[in-house]
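FYI, not all chains are in this one, though none of them got moved.
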Amino acid sequence: MDSGSIAWLLMASALVFLMTPGLAFFYGGLSRSRNVISTIMLSFMSIAVVSVVWVLWGYSLAFGEGNAYIGDLSLIGLKGIAPGDDMLFAVFQMMFAIITPALITGAIVERFKFTTYLVFLVIWITVVYAPIAHWVWAGNGWLLEMDALDFAGGTVVHINAAVAAVAAAILVGKRRSPGMEPANIPYVVIGASLLWFGWFGFNAGSGLAADSVAINAFLVTNTAAATAALTWGILSQVQNGKMSAAGVATGAVGGLVAITPAAGAVGAMGALGVGLGAGLLCYAAVLLRPKVAIDDSLDVFAVHGVGGIWGAIATGIFTVSAFTGGIEGLIEGDASQLGVQIVAVLATIAYSFIVTFVILKVLDVIPGMGLRVSEREEDQGLDISAHGERAFVGDGAD
Amino acid sequence: MIRIEAIIKPERVAHVSDALVNAGCQGFFYHNVTGQGRQRGVEVFVGRGGQMASRSSVPKTIITTIVADEMQAKVIDAIVGAARSAEGGEIGDGKIFVSPVSDAIRVSDGQHGGDAI
């Protein structure tokens, strides 16, 4: 890699890193005030845990030679990876591995047992994330071989996390008494802003070079996010006569999710379409969610699942062959890419749901583990019961 | 001595405190509470902001003043005048409660009773 691309990839890695604290604040602001710290920690600890796992064996399992379905242990401890392009790739990819399980946590806030979660993190990265990353991005991965397009991780990151979130929400059960209003809307907005900012690295870094692909990815990322945010805002205003800030922030995230797989395959006009669809579909999904019996508390599926699936399909629709070196989308007249995209989505959904479900079932019955805190701890709020801290201390004596 | 406590809309605090000063009130204090009464209908977005719900409890502010017994009518009139919505009175404008106080002491000089308030 030339020094310009190294500079951009270093920076893009730092940007993707910042997305996880951004997510921590996004989710933290949406929780009720007695669970703000615990929600933040669910994301923040993903940085600590996954960084270590990735260096030790995660990268090797995801990107080691292996076979079409999983890597191997040849690169354990990053053995044999000298400072250079491969190491930079390992670093950039690490940031993706960090944020993916953090996304899941939106479904289980305010009641999941924290220590069990830490164990879950280790296992999930190993047996769910690493294989799916291998399928999509490793040279010999079976989905890559099928020419499935997933520029920056729509399936690996978003659909994967969203489906795992549903499995986790089913198994941990509903919150006993969910708060009504989000605790801190400014946190939601700063969280969404940091996510958006970091997503420039996520998408525009995924071409692994500072070149015209990166420039286009940057433009379409911003366009789709803005379009989806605006769409959500207008829907909110029209339906309720008020424009929810949390809603607009959510719309932006939905747009970012949807453009992720397509960022290397569409232009600005395609991005408008992707963003518009994301705004409409995620909005509808969030409205429908309370009608479902599953307490996916912060709407992980409605945003990352619906947005991610829409993005994967939209990639099949809007793909411009000029960007993809020949692969055509539906609009250009070729429906076959759409089929490939759907296979990739379905495979991810099936694998992620089943394996996540099994992991959690097992953790639930292991003595000393268990998925759920006690009633008392839940009532008290996890900030005090699991972390021994209060988010905001402002009484006279302090 | 009596305590007059008015639970009002937060946006009326400035009006009410001005009215208290004009009515000759020596001192008062206020703080925010969450109240529930007949008023239904502060519509707020819930969750991710997709849909609105009506909160049964709404933000209110309580303003409290301790005054001499003979001030009661005057102070209540002042509060009612200042707290009532511009539109002429509506549900949720608030309530005033009066209760007895047996003594008051000023910390700085230890003065007691009516002179202390």
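Order of writing sets the labels: A and B. Residues in every chain begin at 1.
Everything below uses one rule, namely that a contact is a pair of C-beta atoms (placed from the backbone, for glycine too) under 8 Å apart; a residue touches a chain by one contact, two chains touch by 3 or more.
Since the model is a prediction, treat every value here as computed from it, not as a measurement.
For the complete assembly in this file, the formula in terms of the labelled chains is A x3, B x3.
Quick note on the criterion: only the chains that are shown with their structure count from here on.
Centre to centre, using the average C-alpha position, subunit A and subunit B are separated by 48 Å.
The touching residues of subunit A, counted against subunit B in their complex, run 30, 180-182, 236, 240, 242, 244-250, 283, 286-287, 289-290, 298-299, 302-303.
By the touch criterion given at the top, residues 43-53, 55 of subunit B touch subunit A in their complex.
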